[in-house]
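With one protein chain removed, the remaining protein chains of the complex are shown where they sit.
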Amino acid sequence: MAKMVTDVICPFCGTLCDDLEVSVSDDGTKILDVYNACAIGAEKFLHSQAKDRVTRPRMKQEDGSWKEVSYDEAVEYAAKMLADSRKPLMYGWSSTNCEAQAAGTELGEIVGAVMDNTATVCHGTTLIAVQDVGVPSCTLGEILNRADRIVFWGCNPAHAHPRHMSRYSIFPRGFFTGKGAKGRKMVVVDPRVTDTAKTADIHLQIEQGRDFELLTAFRVAFKGEWLPDFVAGIPKKTIYEVADTMKSGRFGILFFGMGVTQSLSKNHNIDQAICVTRDLNEYTKWNIMPMRGHYNVTGSGQVWGWLHGFPYALDLSRGFARYNPGDTTSNDLLVRDEVDAVFVIGSDPGAHFPNRSVKKIWDLPSVCMDPHLTPTTAVCKLHVPVAFVGVETGGCAYRMDNVPIECRKVVDPPEGMLTDLEFLERVVARVKEMKGA
Amino acid sequence: MAEYLIKNGFVYDPVLGIKGDKVDVAVKDGKMVETSALSNPAEIDASGMTVMAGAVDIHAHVAGPKVCVGRNFRPEEKLFRAKPMAGIKRMEGGFSVPTVLKTGYDYARMGFGFVMEAAMPPLYARHVHEEIRDTPIIDEAALPVFGNNWFVLEYLKNHEIENTAAYIAWLLRMTRGFGVKNVNPGGTEAWGWGLNCPTVNDPVPYFDVTPAQIIRGLIEANEYLGLPHCMHVHSNSLGEPGNFTVTLDTLKQAEGIKARNAFGRQQVLHHTHLQFHSYGGESYASKSFESKSKEVIDYVNKQDNITFDLGVVTLDETTTMTADGPFEHHLTELNHLKWVNTDVELETAAGVVPYIYSPKTFIAGAQWAIGLELGLFAKDPMRTFVTTDHPNAGPFIRYPRVYKWLMSKAAREDMLDNVLKYGNTVRDRCYIGEIDREITLFELAQMTRAGPAKALGLEAMFGSLKPGMEGDVAVYPYNPETSEDPEDIELAFSNAQYLIKGGEIVVKEGQIVSNGNKRTFWVNCKVDENPQVERDIAEKFKRYYSVNQGNYEVYAHHYVPNPYVIEVDATQ
Amino acid sequence: MATVTLTPTKVPDLRLEADNIKPDVFAGKKAAEIADLHVFIGNTQYMLGEFFEVAGDGGASAAETTIVIDGDVSRVKYIGMKMTDGTVLVKGNADMYVGAWMEGGTITVNGDADAFAGMGMTGGEINVAGNAGNYLGAAYRGDWRGMQGGVIRVGGNAGSDIGTFMRGGEIIVNGNVDVHVGTHQEGGTIIVKGDAKSKVGGQMVEGEIYVFGDIEVMMPGFQHVEDADLEVDGVSGRFACYKGDMGERHPRRKGETIYGKLYLKY
Partner (left out) sequence: MPKIKLNLITGRTIQQGVAMEGGKEKPAYTTACGIIELDPEDFKKLGAYRNTNVRVTSEYGSVVVKAVDATQGPHPGLGWIPMGPWANMVVNPNTYSTGMPTFKGTPVEVEVAKGEPVWDSLTLVTKACRGEI
């Protein structure tokens, strides 16, 4: 016998699917199976059950070996590291809930930290662009119900957001979109013939790194102005045709991903994509949306937004919040030797930062909170395993369209394990004691 | 809990009818009490100062998704403006869109005890409540938006008041909401296709219901339920020259409807930021644009079932934000500044655009004048409330400056003569120059305390120092007997000497000394079972919402950790 | 004219924030008082004297005060930030934000200046003998009001994103520049005497960009208008004149549409 938990939220990607069903053993300790999830989401739930899971903190020894320590010792090390630091980097925050993010921010205020989230290597340049030109957008349900023109630019949902096209953007039938996929024109812009591109009506195989030029060309084409014969490897005839396709829709949406945020021009690519969307609102209705990666990277940007006014890269070291990507962003800080301690939670810079930055973490006092073994836990001095948010504890998470959803607890964490929030609250309390506050 | 005796202050209390007499004020266990009820109180010497109940803000955008967008996409307005942490006081940042920490502290510094978040998109209710939770000191509540909601559009097309009411009651419970907000009725749904509804008679595309039907229907549904607050409307064509006729058509929808509730509220329609809706002329050109404040207020003065707030333009660089999606698009086309839009499935939309009200332009000057004219022409201060539609017409920290303009003709003349570049054109095209009235401190207490508290159905808790009321007392360093310079008004009301909130001192000698114990107010309204509405809700979630119905309700403790629930029984 | 000489005595292990190093602050202070001014490393406050030997007193006003930094300060941020008058001479390299939001006076850096030099400046003069970093004379994040006045001269090369959201003033780079020149430019003049990589003048509304060398890849939004003989910063020659960015909005004045102008030297 098993009981079924319904309306479960998937804590993997920014699509934040909330229709999963998980069958759990009667005693509520074991996950037996996961329904409605994509391959990645299902794996996340099932792996939480791994037999070889680390359930107690580990401290790296001189000889590189690891020694199990108590949560108390872990709290003490983390608190002391932060309290002694003149400029700690507190990085990650994307795979945890908003309550932990808020508690962590209070910790950052007390110790005068730089707070940065995974947007810094994902959609940070999108946030810069939004600050420069804004962003006309909408919730995913609007696309489900209204959209008849869909552009995926530099993103590959078939792989990165596996249920996006079936739940929201391409296949479903909504209020004004009774024909489903048949009623929608799908355009993909990507230098590779991705599995997403293979399902598109039109694929523009752009020359890598020339998105800014092609986006500009579309704005020129909307106005019917002159274009060179080829832009970014795309013939001008095609550009004029696709421009007309965009204009002719009733409701269009441009989704974009790391293909533009991480390629040359970065924020300018997004900036111009947003301007393309602005222009299209002179002719019909268009919106644009970033395909956010981590399931709650959006949430950390919101929490920091309401507490300190910036979505990432906040420097709290001087007792007030400052912000300037290029200066207060993780990779610049690490490479420029601007920080003297690193605290990582809910992310894996060891795997996803350029090695030059990872080496710097290796050289510094460092703590990593993560349920898994990762390259980051391998380079940090202290590894604090925690319960899986969205599996073993609930809490708020923000979908890629900023819609907040309450995650569900499905099973208990292993005996005696702490959640992110519990560990952070204990560190806050200890730091306050040390600072005599 | 503590006891306080505030002695020798000049007290202004419209409910008790105290007009500046020296009366001692007593607080015990979080409530106002008779001085005789105190055993051994801490004494606060308020001699030479003004004492009022904690102020009540009926309309400000202080928490939620569009506010957070305003913060996150304007780093430039935070530059060199931060206030560092100090003791228990946390870091503060921002100007026109302050962080929630600065929001709570600044309201406290101005002597406020309660603030209404004016527009909550239901699908984003969690976000609104998280921000409210993290805003220190002040009690808050939020109004979900209904005027473009598909359920409402479908029900009101056929004038199904009972179904509309059942849906309202359900949504208030799901979102932990307080009342019925109605922004650009129908126009925002039309914006889903890039269109708008400029007048109350333009049918909504596909749904084929008019703004007039939506406005009247929501008033009727609101009174059917007997909610604490009335239907709260931001009418069509905000900011458009000549829009005063649309405003009058909107107000007329309330004719003949009587308030029906158990909270002492007497009005059925609240029109917000009336300044933006009292324009004449065909264009923004100084030859055409003119004030129609008199025409609008003459109607409001005659209709005793209407309240309104001003929405005074403060001539700052600010950030506009509203659920009026088409308006923000219109605005960005005018000023070419960055534009955020968010369309929310089945429910609403929102837009955000920075805006500079420059005293060097005629239009900003005229807008400044029109807002003040409405306050000065209004016959009943108990139905007239001070706001800046924060942050749309200006940041809320400018309220004391607005008080100054309302209370001093000299201050207004100084603006017209020395600050506004087109002061004389403003005198020509508006009424401001002809008005001698100066609002009194007693009237100010009506417009910022007793009035808004009554309109929100909270007169039993806020707006007065009467024994039994909440222990919210503000002491301002303003001496009504000796003070002559109008600047004193702005200075004093910006920097309360003391604020007692819920019986606890949070501002002492002008400094924040406590993060308070703020509460989130919401209305739990019971209605008869309504199988049709339940079916409609299940159907819409199954087919058209991007979240499951089971994940819609704001239920978890961490969203509303300190609730104050107002129970309403609307079962027949 | 009084001169205050700061000789670096200690290299900060992290980065030093020294927004107090500007004539406006030094003016009217004795050497000892200047040595007591606050500087920061992260959350920790230090005194200027812990990192510099201070010689000489400040003048009566900023205008009468010259600051000479006799050494390398490539780990010191905010030198001359928001200064309104007077003179600063850095004999070595300087870190980020040299002359950021500067309103007046003169800053000379004999070595290199890191990113964000002259950010949002409204007046004054910055001379960098070596290379300048990214975002030279650019706007702060989110601000549509970038560099609005003053002059920036770079002897060597400059990085990416120079003159972003520029509204006025002049930027002259003797060497080459990296990607993105005058993005969102809406006034002012940028002169590049070497080569520019690409993304030149993207989203340009108005203003002028001159490139003496080559542009690897032209933006598609520029149209050739005419050729003209011009003298630009003392160099005369024949230039191809383009208008753009044709995809961007453009103001109309006196019934005429105003475009950004891009000049390429033959």
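Going in written order, the chains are labelled A, B and C, and every chain counts its residues from 1.
Keep this in mind: a contact is a pair of C-beta atoms (placed from the backbone, for glycine too) under 8 Å apart; a residue touches a chain by one contact, two chains touch by 3 or more.
Fair warning: this is a prediction, and the values are worked out from it, not measured in the lab.
Here is the thing to keep in mind: the chain we left out touches A, C in the whole complex.
For the chain left out of this panel, the touching residue among A:Pro57, A:Gly104, A:Gly124 or A:Gly141 is A:Gly124.
Among C:Gly58, C:Gly133, C:Gly150 or C:Gly188, the one in contact with the hidden chain is C:Gly133.
Residue in contact with the omitted chain (choice from A:Ser330, A:Asn402 or A:Thr419): A:Ser330.
Residue A:Ser357 is the one among A:Ser317, A:Ser357, A:Thr393 or A:Thr419 that touches the chain missing from this view.
If you put the missing chain back, the residues of chain C touching it would be 115-116, 133-135, 159-161, 178-179.
On the side of chain A, the interface with the absent chain consists of residues 12-13, 38-40, 43-44, 47, 50, 64, 120-121, 124-125, 128, 156, 158-160, 162, 191-195, 197, 208-209, 258-259, 261-264, 266-267, 293, 313, 325-332, 335, 348, 350-359, 362, 372-375, 378-379, using the contact rule stated above.
The working rule: only the chains that are shown with their structure count from here on.
Averaged C-alpha coordinates put the centre of chain A at 35 Å from the centre of chain B.
If you average the CA atoms of chain B and of chain C, the two centres end up 44 Å from each other. Counting partner chains per residue, chain C has residues 140-142, 144 touching two or more of them. Listed for chain A are residues 131-132, 318-319, 323-324, each touching two or more other chains. Of all residues in chain A, only 85-87, 111-112, 128, 131-132, 210, 212-213, 216-220, 222-223, 225-228, 231, 264-265, 268, 271-272, 275, 279, 317-319, 323-327, 336-340 touch chain C in the complex they form. By the touch rule above, chain A contacts chain B in their complex via residues 6-7, 9, 18-19, 98-99, 102, 106, 109, 127, 130-142, 144-146, 167-168, 174-176, 250-251, 278, 281, 284-285, 287, 301-303, 305-311, 316, 318-324, 394-396, 398, 402-406. On the chain C side of its complex with chain A, the touching residues are 13-15, 17, 40-44, 96, 115-116, 134-135, 140-142, 144, 165, 179-180, 183-184, 198-199, 202-203, 217-221, 223, 245-248.
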